[in-house]
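Supplied in structure tokens, the structure appears directly below.
With one protein chain removed, the remaining protein chains of the complex are shown where they sit.
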Amino acid sequence: MAKAMLVDLSKCIGCRACQVACKEWNQNAGEKTENTGTYENPPDLSPQTWTKIKFVEQNSGDNVKWLFRRMMCQHCTDAACEKVCPPKAISHLETTAVVIDQEKCTGCKYCISACPFNVPRYDAADNKAKKCTLCIDRISNGLIPACAKVCAPGAVQFGERSDMVKLAKARMDALKTKGVNDLRLYGESELGGLGVMVLMTAAAEDYGFPDKPSFPVSVNLWQDYLKPLTIVAGGGGILAVLVSFIGSIGYKHKQEGGE
Amino acid sequence: MGPTFGRGAMTQSWIDIKNSDVIMVCGSNPAENHPVSFKWVTKAMENGAKLIVVDPRFTRTASKADIFAHLRPGTDIAFFGGIINYIITNKMYHEDYIKSYSNASYLINPGYSFKDGLFSGYNDKDRKYVTDSWSYQTNDAGATIKDATLQDPACVFQLMKQHYSRYTPEIVAKTCGIPQAKFQEIAKTFAATGAKDKAGTLLYAMGLTQHTVGVQNIRAFSIIQILLGNMGIAGGGINALRGESNVQGSTDFGLLAGSLPGYNNLPDAAKHPTLAKYKESEVTKTGFTQNRAKWLISMLKAWWGDNASADNDFAYHYLPKNGAGFQKSGYTWIALFEAMYAKQIKGLLCWGQNPAVSGPNSNLETAALEKLEWMMVADLWKTETAEFWKRPGVKPENIKTEVFLLPAALSYEKQGSITNSGRLIQWRYKATDAPDKAKDDLWMVDTLYKEIKALYQGDPNAKFPAPILNLNWDYGQEPDSKMVAKEINGYTVADKKQLASFAKLADDGSTGCGNWIYSGYFVGDGPADNKAAARDTKADPGGLGLYPGWGYSWPLNRKIIYNRCSCDTAGNPWNPQKVLVQWDGAKWITNDVADFGAKDAATGNPITPDKTASAPYIMLAEGQARIFVPKGAIKDGPFPEQYEPVESVIKNPLSAQQINPAAKIWGADKDKLTAFGSKICPIIAITYRVTEHWQTGSMTRNLPWLTELMPEMFVEISPVLAERKQIAHGDWVTVASARGTVSARAIVTERLQGFKLCTGEPEVAGMPFHYGYTGLVTGGPDEDKNYSVNQLSPHVAEPNTGMPEYKTFLVDVRKAVT
Amino acid sequence: MAKQPVFKDGQVLRFSTAARVLHTVHLLSFFTLLYTGLARLWPETNVLLGGDLLLGQTIHHLAAVVFIAVPVALALLYPRGALHFLKTLFSWDKDDTRWMIKFIPWMIRPQAVKLPPQGQEKAGQKVSAWIIIGFCLLIAVSGGLMWIAQFMPSELMKWMYAIHDVSMIILLFVIVMHIYMGVLFPATRRSWTSMITGYVPEEEARHGWRKWYDDLKKGQQTV
Partner (left out) sequence: MKLSTGLTRRTFLKGAGAAAAATILGDLGFDLTPVALAAQNLRIKTAKENMTVCCFCSVGCGAIVHTSDGKVINIEGDPDNPLNQGTLCSKGQAMYQLTKNKRRLDTVLYRAPGAKDWQTKDWDWAMKEIAKRVKKTRDSSFMEMDEAGITVNRTEAIAQLGGAAHDNEECYLLSKLGRALGIVYLEHQARI
């Protein structure tokens, strides 16, 4: 059955163990950064940083809210990156993980602009696109992803999709009784069901998520027609040529008549 | 907590937090500084627990809180006093609990008084109290007079009631800056744990202790917990979230001035010139401390072996005796560095510590290092302490101190045990070799001793070589931590057999034991004898998460101390769902090891609950928790009283005494203080830690994965202050106190706010203390800048422990002139 | 470049050397670009390069540089020629319109259609030139941006890929017609030799590009 990850932002304390665990397990190097006036660092995902925590401060009246958002690949079922990837380097593995095959990837960067969550990053060092693999080597050996294992408050859970949905729904009921409102299980159905679902205690935009994630129009409109249109253009051209060629059989240069 | 309950350690274990109904976080930031503790806070909250966070700053812990309030730094006692007052006026205290388990009913001598901020017996010449007047009334037979009805005006309960009646919600609002409605909500929520079957716990850390009223902060909350009956029950207690992996162990082993392993006091020249005098004052008639002589003598046997025998008082005179210390201010941290600064200290052995960044007023303390003749540092990196002679702003050629820097091994490059702050001892294994020449500290200490011993053997006219030459020190050619562990655990001298526990320690020299509280953790050579290495996770009696099969909690693997209080006098648990111990009519059912006499040691048959009902706090002579602390156990008052920090912008709303009358203040030339009312430094500064760095940062500022997360020194200020000082987000600013300056990036955030309810609406600036001038990342781009915040903190200390006041002093924040 | 005589033993100079060099280079690089580009959609077609898509991409980039650099270089070297070429392309008169109307019937049965006289470039040739140059520009710009996509805003880049491929498709169609016209279409199939020699038979020139032929006769140098 399909596996899924649940990121419960109501439990996340922003300790960023997931960021370090991802780097440790995948042996990604640390980056040189500077303090730009916030705890959040590094400023963006990168070929070395496949997941990070965004710190969002909200001030309504005198009470302050501090939201922590987990930026990572959401492993969509309808994955825009998988769809646009010309060499078909991106594929679903273990029924959930959307993984870029580093051998096949030719660094065309198409997936980077296609991703609704702006996750893949181009690595100039080896001309490849890099992103979170949901620890494909761990989960295909029966372990749970490194970020799920390390998360102390249990904000990141991994298991059968049905269990994750049940877990999230139970947590949302508990939070409702405690008076927490605008709860949402983001990813239950979006894009065919995200492999990484997010339990939110604020509006999606507050966290920086698109409210209704979808394929970029250019990708959706275009990707379905790319191949057939090429065939039409090539075939149609040849057809027109045949018609003209047959039509002009018996054409004599002079017959065309003088000017 | 020592003076109130008898032991200075965390009263619960980390896992037990999940059993709490209300968790108060004050003076700590567990989500950031002890993130994994939040696994258990989250579990508790999932079972419906409420989280209250009261802090000058909205931290990551606060982001998960049900109730949050900004508190002006240094006013914790006003806040706790307000809660005590609330509990008493609304009668939410747990009456039977305080009647049988605390000294609420004791009558106090009329000599005791409290007027306008001062307790009786104050001598302002040497800023010390004479504490004789703080004593219980005793009848001519010497027994304490008690009034079980708690009505007698001289009883502790009434004195307390009268003392805290001054802490009204208005005063709390004016002093702490907490609006009354919010204060009522907090007080009501926490006081609800006074109910019999409810448990409330406090998670505190340096935020409460690093003040000139540090001990009294904890005392104040201890009184709350006694009144609400939260001590000794599952999910209830007071928890010091300690910062270092083995700070509990290092404190247990007496690495503090005036302390010996097992919390026996180091002999004091005035009080215990001889062993007999030591027994007279340290060994009590009642309570478990009547065995202290056995513990000390067993230690002396372990240290000096056959050279310690009855006829030479077991080599008691080999131990150095405490004197008055530097200018009569003792030998604690600040006194030590003041003595070094005054050239009295010539040599320093610095084992795995980085005082150049962690010590207060580091401009004075690093200047003190320059006065040393020689110094040895054992560490994993080139730390600021090791390279103080080439710190920014000094010329190495003018500094004559010799420095030996020894490369040390890491926690998993050696084998041994450490104790977490829940008193749990766990064994660690060696996974890989230390880099090249680096050695573990066990080897270093062993080798250093052997070299010193050789020198003393070779010099006939050395000064009093006996304690060195006669030391019982043989842990093998390459020292083996297991042999050391066996000595710590204790053994019978005759046949060197390991003891099962401290119960069998004797004061006749027949047993040797390095540290009595650890006795029972290493009981032999067999695989199961190393209790610290036990890894059974199945046993979880009562489902409380005690896990007695995992590791070994001192003493005797007891998880929750004072657990006799979890039952009423007849032995029925207050909360039937969370049973630690229970009297089933015939015997005690013990899910946790009993912290009282459950079975008669000789006959083995059970002791009925009524016998132990009157003394659940076995480490105190009176056996009952002290709301009122008599005589010398505390130096600055039997009841906690609110005083302002030494550097404050507000007049003490509670009494005429501006600061703690017994606070210790030093007067070296670099000890300048910002006077009350000065306009130069009007902003309250607080220092703290962040998740991504640890203590002085020497360990974490050399790891790329962590420097990436927190690269630079920063100061957090409110938008109001930023606007007033024309500081924008991310600007470099200079923060200055009377003692030094530091540069930092500005984080302008609503998470910090001025205290509108306090006079003058003071602002607050928060800074982490992890940065310095060596390492992969020092805290900023400039090579010639010292980014350590402790250049600003003052040399003033709490009277009982000598703890410096890091958590609140005065600074000014200015845009950096570039 | 040596001045070439306009009339030489019954042939008329139609394409200067520069034009021919440009055309050949474009011919070669276009097909390389097409081949390596299509490998993206059908990796299995990448047989010539042994399926090495990365090599394909490098060659694609190389060919792209040539594809853009050569016309620019030649335009700089022969500004006058380039200007003239553009001028002719963008001149349009009634005859051109009438030509275009008859274009489809002419394509189907050239023998039954009589075309109005045309200048140096037939209307059809002008239109197809516009399309080719236009989309080549588009494909060059979008390709260039794709090359440095990691620095570009992803909103913009989403469309670049689409533009690049759409341009390829249209160019594919037009090029097929272009080749057909030049090589197979009975009415004009002999003109591909002119791209090699640069000359067309005088009679062909008179027949196909009457106005251009008359100008040449009057001695105007029009290449």
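Lettered A, B and C in written order, each chain numbered from 1.
In this text, a contact is a pair of C-beta atoms (placed from the backbone, for glycine too) under 8 Å apart; a residue touches a chain by one contact, two chains touch by 3 or more.
Fair warning: this is a prediction, and the values are worked out from it, not measured in the lab.
Chemist: Considering the complete complex, which visible chains touch the unshown chain?
Modeler: Computed over the complete complex, the missing chain touches A, B.
Chemist: Out of B:121, B:169, B:352 or B:682, point to the residue that touches the absent chain in the complete complex.
Modeler: B:352
Chemist: So which of B:253, B:643 or B:666 would be touching the chain we can't see?
Modeler: Considering all chains, including the one not shown, the answer is B:253.
Chemist: Just to verify: which one of B:150, B:241, B:293 or B:607 makes contact with the chain not shown?
Modeler: Missing-chain contact among the listed residues: B:241.
Chemist: Using the touch definition from the top, which of B:173, B:709, B:733 or B:767 touches the missing chain?
Modeler: If we include the chain that is not displayed, B:709 is the one touching it.
Chemist: For subunit A, which residues touch the unseen chain?
Modeler: Looking at subunit A, the ones touching the missing chain are residues 15-17, 19-21, 24-25, 77-78, 82, 91-95, 99, 101-104, 136-138, 140-141, 143, 146, 149-152, 154, 192, 220-221, 224, 228.
The definition used in the following text is that only the chains that are shown with their structure count from here on.
Chemist: Rounded to a whole Å, what is the gap between the Cα centroids of subunit A and subunit B?
Modeler: 48
Chemist: At what distance in angstrom does the C-alpha mean of subunit C lie from that of subunit B?
Modeler: 84
Chemist: Identify all positions of subunit C at which a residue touches two or more other chains, and write them in rising order.
Modeler: none
Chemist: Multi-chain contacts in subunit B: which residues touch at least two other chains?
Modeler: Nothing qualifies.
Chemist: Using the touch definition up top, name the residues of subunit A that touch subunit C in the complex.
Modeler: 84, 86-88, 104, 106-110, 112-115, 118, 121-122, 124, 127, 216-219, 221-222, 226-227, 229-230, 233-234, 236-238, 240-241, 243-245, 247-253, 255-257, 259
Chemist: Name, in rising order, each residue of subunit A that touches subunit B in their complex.
Modeler: 11, 13-17, 19-20, 23-24, 29-39, 41-42, 57, 59, 62-68, 152-154, 174, 178
Chemist: Quick check on the complex: what are the subunit C residues that touch subunit A?
Modeler: 38, 40-43, 53-54, 56-57, 107-111, 113-115, 117, 146, 149-150, 152, 154-155, 157-162, 165-166, 168-170, 172-173, 175-177, 180, 184-187, 206-207, 210
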